[in-house]
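For this view, one protein chain was removed and the others were kept in their places.
Going in written order, the chains are labelled A, B and C, and every chain counts its residues from 1.
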Amino acid sequence: MTSFIELRSDNSAGVAPKIMAALAAANTGSALAYGGDEWTARLRDRVREVFEHPTAEVFPVVSGTAANALSLAALCPPWGSVLCHESAHVLRSECAATSMFSGGGAIRGVPGESYRLTPEALDEAFAATRWGDPHHSQPSVVSLTLPTDYGTIYSPVQVAAPTERARSRGLRAHVDGARIANALDVLGCSPAELTWRVGVDVLSLGATKNGALSTDAIVCFDPAVSEQLVYRVKRAGHVASKMRFQSVQLDAYLTDGRWLRLAHQANLTTAHLAAGLTRLGMELLVPPAVNMTFARVAREAAVRMEHAGLLFYGAGEGVIRLVTSFQTTEAEIDDALARIETALS
Amino acid sequence: MTSFIELRSDNSAGVAPKIMAALAAANTGSALAYGGDEWTARLRDRVREVFEHPTAEVFPVVSGTAANALSLAALCPPWGSVLCHESAHVLRSECAATSMFSGGGAIRGVPGESYRLTPEALDEAFAATRWGDPHHSQPSVVSLTLPTDYGTIYSPVQVAAPTERARSRGLRAHVDGARIANALDVLGCSPAELTWRVGVDVLSLGATKNGALSTDAIVCFDPAVSEQLVYRVKRAGHVASKMRFQSVQLDAYLTDGRWLRLAHQANLTTAHLAAGLTRLGMELLVPPAVNMTFARVAREAAVRMEHAGLLFYGAGEGVIRLVTSFQTTEAEIDDALARIETALS
Amino acid sequence: MTSFIELRSDNSAGVAPKIMAALAAANTGSALAYGGDEWTARLRDRVREVFEHPTAEVFPVVSGTAANALSLAALCPPWGSVLCHESAHVLRSECAATSMFSGGGAIRGVPGESYRLTPEALDEAFAATRWGDPHHSQPSVVSLTLPTDYGTIYSPVQVAAPTERARSRGLRAHVDGARIANALDVLGCSPAELTWRVGVDVLSLGATKNGALSTDAIVCFDPAVSEQLVYRVKRAGHVASKMRFQSVQLDAYLTDGRWLRLAHQANLTTAHLAAGLTRLGMELLVPPAVNMTFARVAREAAVRMEHAGLLFYGAGEGVIRLVTSFQTTEAEIDDALARIETALS
Partner (left out) sequence: MTSFIELRSDNSAGVAPKIMAALAAANTGSALAYGGDEWTARLRDRVREVFEHPTAEVFPVVSGTAANALSLAALCPPWGSVLCHESAHVLRSECAATSMFSGGGAIRGVPGESYRLTPEALDEAFAATRWGDPHHSQPSVVSLTLPTDYGTIYSPVQVAAPTERARSRGLRAHVDGARIANALDVLGCSPAELTWRVGVDVLSLGATKNGALSTDAIVCFDPAVSEQLVYRVKRAGHVASKMRFQSVQLDAYLTDGRWLRLAHQANLTTAHLAAGLTRLGMELLVPPAVNMTFARVAREAAVRMEHAGLLFYGAGEGVIRLVTSFQTTEAEIDDALARIETALS
């Protein structure tokens, strides 16, 4: 019987052992509910230290959709619009949660090379906007998916360009960082350099895809927005009563660079996979920057790969998506490549 | 140095060991995200078995507020109103989350003895309603808090009475069961007998207060409402990506009557506490049915109790609330009573 | 055959002749749509002159419900609450429109003598509020119905008292002035003295009940709120394309004190009616300040009054409501009193 090799999503992975251990360790005695506990206080300090920001606030929430939609609702008035790349997760895969939480805000996708939101695309969108005309949703926030849903990333300079352009017209800036640790690992820059120092007001900080059990988070660099989020997060039902068990995951995640090391393993195995696929003559959509590979594969070959025990998703006609996680090993990738070689021959 | 005795809330407790063990056991291999995993399938079967209902669906969500607000939004049109007791949690402690998720539905508190919603109170509310007049929110759902926020409970007959009255006017019925296990333990009836067999369409099933780590749930007995909830829960950001870790908690919770045993311990220690307080001459607001005691205590005495290391909350002028959890021991209660005796003397 | 005497509502009246004439006069040539016309510009100037406020803005909308709900939504965050008297129209007769437009804001009724919101009632509400606790909707606006739904009024001092108390806790102030002209006529004060000079931020200016054809308005004294209203009013579909025909009604209404004269006639005929009813031995709920009378009448007598051709509404057990309008004449009231005398005998 063939064993399976998991390449569907980093969401399919389990929980990092140190995070599980931290959870077990936190299960001691009693603690104030709803965030009035010492673990949550410690997490706040950790976030401020890791992001080098004295007033940053952190709000654990149970999903990336919640982090994105609540962040954007706090930045975008009901009559505003969020500008993002046309491939963005907030536009395509969150069932318009942002429109609901913002009271009817619009989400507008714009084109851009390598799936990135560029200042040029913003210029075009701004030029097409009738500013101040209430017949039209007013551009209010830019949202960058970093890494993008196609695994490309933004350097700090590439973040700064659209956020500056945005700020010049009064827009705020949000980053959907569901996999931001993977980008940080590659870029080698600090979390601050990829976020608030280049104009980002609020970050959706992914953790679940990279080893946490039940929590992502909003990291907010603007105290006025944080004040709103206190209420928005609560009435969305995202304030866990036993908050300490959400906070401790995030604290363990951010401690001693653990998030970066976990992401590094995912990035490394994807690099190994991509090199192997290229060697096998497979065409990649883009060179994978982080832990996602998009490859052109004929339908028949894809079916044979599935029969060989590879678990992966299609990503449109003739394209498959392969994702590694912190749990993926080099040995698994070697095994996968061997099976693919057989499947293709 | 004085040690503390935790009587603030069952939310302050930790995670039941068996649930922690189940979490650790689920952390093996990979699993499809967003509920496409075997743990979630098993949970659905478990819920159907425990509630003896062949088409019940279960939606893990991260808080009771989420469970309540999403359930009620699925049952109440935007122009409708939810009728509940004037002390209900959905009315007083959820920042109008139900109004947000329902698109502006109203929540109306009505009076009722022992904090219960009664058919008589519904009759009055119905009589005061201009049915079909669009100037007025139309009563659409009744919501029973069971146990109530003051620790009283409804028997199956007491549930049936208002839900029948509601149904006769076309209203649906919801139970906020944040502590329903505690009621089931006392009543000795089956989960079915306290819910769908007495007219309940949707149940907010509490688990966090009684030993889970990060999840409560919606249990829905009406397939048409379940279809809506699939979307409502997702766009509220309450579909955890690593759903298996939410599902496995609930499955362990409901297995082999564990939820009832955990609740039993909480109820037992409260009974012990209440007997002791009465012996000490303290007046109780209502005889505690489950794990909450409300006692009349002069401000000075309350302060002395705090100084003695008792952790508890005030509940209005001259009243304190003491709550036990599955973790509370008889020894702790004995200790608490001894300290109170000293404090009062 | 008996003729009818209209005392159901000032909403049942027609259009004041001068307003009809102004409409006909505006039907000349072409004009920019959506408010870019000269009539709308003139209306803005008129409002600034009449209210003696240099930056007031006016937004014609088609109903009082729209004026109230949009005003309150602009003043109240989604997690906020509107405090009003428990008899207020915004609470009881607008199908929670304010909750919808505000994204789920709460509307809270508080008691108060003579149907007025008092600083004492606010003090109690504030004392019961857990400020800054996201479990609870945060009091954000006070809304005064002036005149109240029971025809009582607030003097400038009685407006100032709750708005000051409100402002001291950071709340904004709104007046539902569906019949404010009737109050101004009685009080003899200026529009400014009853609104922004005593702390009112936004006024719902009623016109339809007092002679307009199809428009009420929002008058906003805070430029920052006005900026929001531009968008809120538009996306609620309340920007009439042929705005000139809404603006010209309001302009004619406010010109040369016409609104006050129209209201005076309604007030006068009610005073005449009330005196007559008292003479006939009928008990009034409150001495009518403006154009509404509430009288205690046994059911049988009420039926006889209806048979005599009087059109009026019940207002709860044993109480009837009689409302006059700008069209009501003294002769009609004499006729009504004669019929009532016969009916009661």
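In the analysis below, a residue touches a chain if its C-beta (ideal position, glycine included) is under 8 Å from a C-beta of that chain, and two chains touch if they have at least 3 such contacts.
In this text the structure is predicted, and so the values were computed from the model without any measurement.
Considering the whole complex, the hidden chain is in touch with A, B, C. Interface note for the absent chain: among A:G14, A:P60 or A:P78, the touching residue is A:P78.
In the complete complex, the hidden chain is touched by one of A:G103, A:P119, A:G151 or A:P288, namely A:G103. Interface note: of B:H89, B:R172, B:K209 or B:K234, the residue touching the hidden chain in the full complex is B:K234. By the touch criterion stated above, the residues of chain A touching the omitted chain are 78-79, 81, 92-97, 99-101, 103-107, 134-137.
Where chain B meets the missing chain, the touching residues are 34, 77-79, 103-104, 132, 134-135, 138, 228, 230-235, 239.
Touch with the hidden chain on the side of chain C covers residues 4, 6, 8-9, 11-15, 20, 23-24, 26-34, 61-67, 69-70, 94-97, 100, 208-209, 213-215, 231, 234-242, 245-246, 311, 327.
Quick note on the criterion: only the chains that are shown with their structure count from here on.
The chain with its Cα centroid farthest from the Cα centroid of chain B is C. Centre-to-centre, using mean CA coordinates, chain B is 42 Å away from chain C.
Each chain gets one centre point, the mean of its Cα atoms, and the points for chain A and chain B are 33 Å apart. Centre-to-centre separation between chain A and chain C, using Cα means, comes to 50 Å.
Shared interface positions of chain A, i.e. residues touching 2 or more other chains, are given as 34, 231, 234-235, 239.
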